[in-house]
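Below you'll find the structure, written out as structure tokens, and then a few comments.
The complex appears here minus one protein chain, its other protein chains still in place.
Going in written order, the chains are labelled A, B and C, and every chain counts its residues from 1.
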Amino acid sequence: MDFLLDIKTAMLPEVIITFTILVCSVLCFMLKQEKQKFIYFISLLGVIISLISINLLAANKIFTGFYNSFSSDFFSILMRFLILSGTLFVIVMTKDYSFKFKHRQGEFYLLILIATLGGLLLSGANDLIMIFIALETLSLLSYALSGFLKKDKASNEAALKYLIFGGASSAVMLYGFSFLYGITGHTNLTEIIAYLTNNSSNMMFSFALLLTIAGFLFKVAGFPFHSWAPDVYEGAPVPVAAFLSTVSKVAGFAILIKFIGLAFNNTEAIGITLGLVALLTITVGNFMALNQVNIKRLMAYSSISQAGFVLIGFALLSYMGTSGAVYYLISYLVANLGAWLAITIFDTQTNKSLISDLNGIAYRNPYFATCFAVCLLSLAGIPVTVGFVAKFYLFHTIVQMGPAYLWLLIIALLNTILSLFYYLKVVKAMFVCKGADNGSKLNFNIGVLSTSFVFLTVLVVVLGVFVSPFINIARYSAVVIDNANTSAPVSVK
Amino acid sequence: MEFLSLNILIFAPLIVAGIILSPLFPNDEIIVRRFAKGFAGLLFIYSILFMIFFKPHEVGYQFKENIKLFSDANWIEPLGISLSFGVDGISIILVVLTTFLVMLALIASKKAITTKHKLYYSLILVLTTAILGMVTSRDLFLFFLFWELELIPMYFLISIWGTGKKEYSAMKFFLYTFFGSLFMLAGILALNYFHVINTGVSTFSIETLTYSRHYDIPFMFEALIFFGFFIAFAVKLPIVPLHTWLPNAHVDAPTPVSMLLAGILLKMGGYGLIRFNTQMLPEMIKIFAPILIVLGVINIIYAAFVALVQKDLKLLVAYSSISHMGFVLLGLGALNVAGISGAMFQMIAHGLISAGLFLVVGVIYLRTKTRTFSQLGGLGQVMPKAFYFTMLLALASLGLPLLIGFAAEVMIFYGAFTSDSLEGFVLSNQVMTGLAAISIIITAAYLLWMLQKVFMGNMFEKWQKTSDLTPHEAIALTFLSIPIVLFGLYPEGITSLFLPFVDNLVSHFTL
Amino acid sequence: MEFFINNVWVIPALPLWGFLLILFGRAFNFYQNKYISLALTVGSTFIGFIFSIFILLYCINNPETNTRYNILWLDAGNLKFSVGWLVDNLAAMMLVVVTSISLLIQIYSHGYMEQDKGYHRFFAYLVLFNFSMLALVLSTNLFQTYIFWELVGVSSYLLIGFWFDRPSAAQAAKKAFIINRIGDFGLLVGTLALLFYSLNWWTSTQNVLLEFATLGQAGSLALANAGPVLFGLLAIGLLLGPIAKSAQIPLHTWLADAMEGPTPISALIHAATMVAAGVYLIARLYPVFELSTQVMTIMAWVGAITAFIPATIAITQTDIKKCLAYSTCSQLGYMVLAMGIGAYSAGLFHLMTHAYFKAMLFLCSGAVIHSLADQQDMRYMGGLRKKMPTVAYTYLIGTLAISGLLLSGFWSKEAILSSLYTQGKGLLLVIALITAFMTTYYMFRSYFMTFEGEYRGKAHFHKPSKVMTVPLIVLAIPSAIIGFLFSGSLKSIGIESFDRFVFNVHAIHGDHGGLFLPICSLIIALLGFLLAGVIYWDKLTSLYCSCFKNIQKQITPLYKLSINKWYFDDFNNLLIKYLILPISEFLSIFDKYVIDGLVNLCGLSTLYKGKALSLLQNGNVQTYLVTALLSFVAIIMVMILIYIV
Partner (left out) sequence: MELGLAHYLTLAAILFCTGILGLIISRNIVKILISIEILLNAVNINFAAFANFADLDEAKGQIFAIFIMAIAAAEIALGLAILIACYRNRHSVDIEDYTSLKG
């Protein structure tokens, strides 16, 4: 009976998703091609129910189960919420796009849902084995999803590259795991933390930790494991690219924070190294994005640099930094989903993806262009959007860490100019450049796609105005992380 | 005065912009323009009411507003950020200047803007909100927010309705200003940091950080904070050598936007220097005053010399703007009442004059499609009204007594000359002021040269049919001329608003 | 009488009012009738004239008059600038001069400008000038002077450039303003310095900064604070203002060009009133200048050189207005010279007499030009005495006056010469006498060329109207007698000598050098007259023998120097062309390519860095792996390094 209680209080969303997966897989075989659209609704329903069920979870308590290999705390619940809402919008994106999948529509949703499940488990995982399995679930399914357009050369190539790169980096991560295990003798994170509080850390431990983090850096496309991202984003089906840059990333960050937390009461070495990684991630992403002409590639580089900003928060190795990172992650997710939704709509209807194809679209589809621009400007950090507040809060947290982190602040600040340039390039194409006279007019009538797009855009602005609750959420989750990592008694709010 | 709410003043333009943009609003040029113009007029009258009910002798903000969300004490309670507005001596006058120039820019938009009217007028109104928010915000975060927000409409206004290399110019403007603002952001955060570590309370309130500074900042960091703010405002003002965005932006922007850019946006740099670098960091301004003065003199002389050989009418006016903004620096560096009042006055004066000059440039360009001096000449014969207005503006600009520019220059020269802020520096205040005064010759030279080249002398045959000012343009220029003459004759009308503020300001660092 | 003194503000206020009425009346097209503009102008000046007369009478009766009224105009911190009005003998004298000449010239202008399409504009400018000039005269403090100093400058700019469609007029207007600005620069810096060095005294004891009445005290304080060198610089700065405004060398070149304006303007502004403002300002600032003998010497020499050089230039001018302009310049030099040697009242006396006769001379030339359809070259005139006798005789009166042949100019010039003599300034006296000789020569030359002999021109002649000739006749009266009137010879019937009247404190009661000097100057003048007559008067050309021709050949270099105006303009042009403009060009290029270039370089290099980085993203996953792993190893190294350090 205890087991069932656990499920209700800690794993309800996962269970619901699993159930949906089962239903979908059965339906995949049962339904005829033309009726496979039905699976779309089923999966949508499953995700929505799962999202609702998150509210039923006990948010103010830390719950651990499955022999302590899964723990549900406020932070993990928040991450799961983000992952599920990301999935929701990714599924929405496929509404019109799915005609490209031909007769395999059902499978696509199946894969997406399984990948999501991997992500959900990852955000609550508390044991190295659990982490590994959840991560690989997410990764393997992502490989498959990237190559989902079997006949498409680009899609194949993307999947291949993704797989090779992913295989290598997960091997590096596992190598790190093995050392963590070897040093501490434990695979359970709680116990590893307990070990750390009793033993002062050493260089070997930091080395192992860094190797481990490599695997997660791959997941979040952080430097130096970022190079797959642009190719995969370009080649993969657009909703998959969206999935990778949102859901997959959130999951990656969710687990990354736990590992970085291991270094919380450690030396600063890992913090500085991570800071370096974060800055390099931002800088490389920004520099590469400057000359892009393909909007998907541009978004890939943009998401690399955005990941770098989140990493900065992590690199601060503190409660404040984590809260900044979490808030930034929320803002990134909302704006990025919006931007990908726009690209999906555009790509689905015109089959084009160059920035110049967007020229003058603002005067054919003003709402579309405006919403897209708002999302992009939020990513760039222009008010009044959530991105602005998030950047401000992140920088605020850096400064709160004291003058030692000034270098981090300065380079991060300078990078925002670079990012502004390429986001503006897209905005400029839409609003300023003269489009071809017979430029395509998108169908942006009221529908689920346009509604969710507008919804996300409004959310971007609303979150930019109603800031306090989300900062409180971010802070609270950071407190939870902080407590868990310092293995101090949990203070329940 | 219950009906005077800064919230309404600031956010009404935003709402009206939304109304104009909404699909329900008729897409008819005339209706859109008249609606926007009418609204701007009302806004101007409303802002005048603020000025009338403003009590100059009270120190600190008036008409305070603090919007609260979610029953929090402040807007973003966790960080101590408040959505609070208020006006004091230096902002009330800029508020009125803003609404005034926006109204005129909209009047001047009739012929200058020929496409995408709804978008244009709503962007101007968004810009209005941003500027009003900037000058009235009582919170550093809010100030920064509006500072950045202003860039967006400005970017679109230049890049969509501009001419020439408009996209390049708009991008340059955007990135350059953004670049500057990052330094300010660092400064803002650092101020907050030192307040937190000293008091444990996170706040961005300008009042708290200014008036009740119960916290110490290590000298080096205070200098860095000063530097951060300074860079941001130096870009905006602009200060040589951070000025090169300005000629580009001005030349390529449409006329009404140039008016707003020169008329108000540059003033934000001066406003910031007074509000933050001077008021908030009085210890630092004392130390850095020599730099301010040196940069000011360089600005004045350098830009004047560069203006002397410009071949493009608008470039000349743009460089004259840079030169004139140097006076703001010079006045500020004097650190006495006369100097700072003069800087403030110069901002108002230049706001009106440069807006007018850009309007005239636009008027000429609209008719001749050229701004090159070699193509112009003798236009005074066919457009006498434009000629007289330009003459008035040029004379005001070169500091002719009894026009608005003179009082500003006198105060600045007097302030700078009698100041001792350069004590211990190689060159004395007197020498620097003397150098700056050379500009009264050069300024006269390039402005009169401009008048001569454009309006006087022989006329090209092709301009024979050029028409004089339309009623719209004439009205806009007349509106501009009224304060130029009025406050030139009666400078107390403006100075009385901010003198108590400046007195109080100066008393803080003469102690 | 008290009424007029107390309401002296009416004198400048009326022209201002008139200006506004014309401005708005025309801007909104309320009227078209030329007589309304005329009435507004003349009316305002006339009332001013009446006021001035009464004030002058009051001042004559009460020589100690010093009525001041100040209004705080600008107040910021310890900066308290006031404007107001000051009536003393000096101001009263200037008021009368200005209003009377203005009045006549305005009437004359009606005739001169009647056909011009810019009639209303002309009168608007004219009345604006009147306002500025009268307010300048009434200034209570140096600051106010500076305000109206610039305003008269701008009126002058507007009027020189009245026919702005003429390129030369536009050029001349600009030149006049800019050169005057150089003076303003000096004046401004000088004023600030004077204020600065005595600031504490001003702010602690005085309500009105820089008030003329207390300038002497402030000056000595400044001298004490600043030391003689800085004080000298300060005074030179102040002097620069009058140098530019009164067209002293080296800032004199604008005055000849200013003749591009309508002739009544040349008469009013560039001969009688505005240019004299410089001398007036020197008089006002006398307590300051007096403190530094070096500056006084400089002033004297500037005056002397200015008297001399333009006179040599005037000798060869063929344009009647240019000739008169250089003559004005030269006469102004006289006045400044007088100021410089301390002959304060003599300078002002000459100012007054000169104002009348030079205004008249210009008006005469205007009448001639007007009659000959804008012909200004004297080589195409001649024999006009028969066609327009009134003009010719008045011109002759003016010529006699300026030459110092017993009419008013004689008395004032004689006062200057005798001061020179009594002070023992030999060299200056010689220069002054040579100048006097040349003055007679070129003035008679112009008279002969214009009015005597045969008509050499082709232009159709038409007679000047009454409205033009009457003011000439009226002006001829003071031109003839005013010198004698105030020479002190009529003390018995109650008219004080000028120097007694104008400034009791500073009057220099130098004894006249007996009869020697007047006779000497008369002889010199006669010689000049003879020389001119020999060369240019057909009745005397019989004396014109070959030796003169030879002389003329021998002095070719001098002739060239004169006709080229001593190359001042060329020098200025070279200065602008090879110094100012290159600096500007250099800075402009520097701005465009270096400063902006660096900015753009930053942007471009960033873009290229992006491109260079893209090379790593070559599509081969193995490259990605290599870079990733290598970077990762590097990162690990960094971490280890941090551990070690």
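Here is the rule we go by: contacts are C-beta pairs under 8 Å (C-beta built on N, C-alpha and C of every residue); 3 or more make two chains touch, one makes a residue touch a chain.
What you see is a predicted model, and the numbers here were worked out from it, not measured in a lab.
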Visible chains in contact with the missing one: A, C
Contact residue for the chain not shown (choose from C:Gln32, C:Asn200 or C:Asn620): C:Asn620
Which of A:Ile7, A:Val26, A:Ile52 or A:Ala171 contacts the chain that the document leaves out: A:Ala171
Residue among A:Lys8, A:His103 or A:Lys150 that touches the chain left out of view: A:Lys150
Residue among A:Glu14, A:Glu107 or A:Asp231 touching the omitted chain: A:Asp231
Missing-partner contacts on subunit A, residue numbers: 128-129, 132-133, 136, 140, 143-144, 147, 150-154, 156-161, 163-164, 167-168, 171-172, 174-175, 177-179, 181-183, 185-187, 230-231, 234-235, 292, 294, 297
Where the unshown chain meets subunit C, residue by residue: 614, 617-622, 625-626, 629
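Heads up, the rule we're going with is that only the chains that are shown with their structure count from here on.
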B-C or A-B, whichever has more C-beta pairs in contact: B-C
Centre-of-Cα separation between subunit C and subunit A, whole angstrom: 78
Averaged-CA centre spacing for the pair subunit C and subunit B, given as whole angstrom: 37
Subunit A-touching residues of subunit B, taken from the complex the two chains share: 69-70, 72, 75-79, 81, 116, 141, 144-146, 148-149, 151-152, 155-156, 159-160, 166-167, 170-171, 174-175, 178-179, 182-183, 185-186, 189-190, 192-193, 196, 221
Complex interface listing, subunit A residues touching subunit B: 363, 377, 382-384, 388-389, 392-393, 395-396, 398-400, 402-403, 409-410, 413-414, 416-417, 420-421, 424, 428, 431-433, 465-469, 471-472, 475
Subunit A contact footprint on subunit C (complex, rising order): 606-607, 609-611, 613-614, 616-617, 619, 621, 623-625, 627-632, 635-636, 638-640, 642-643
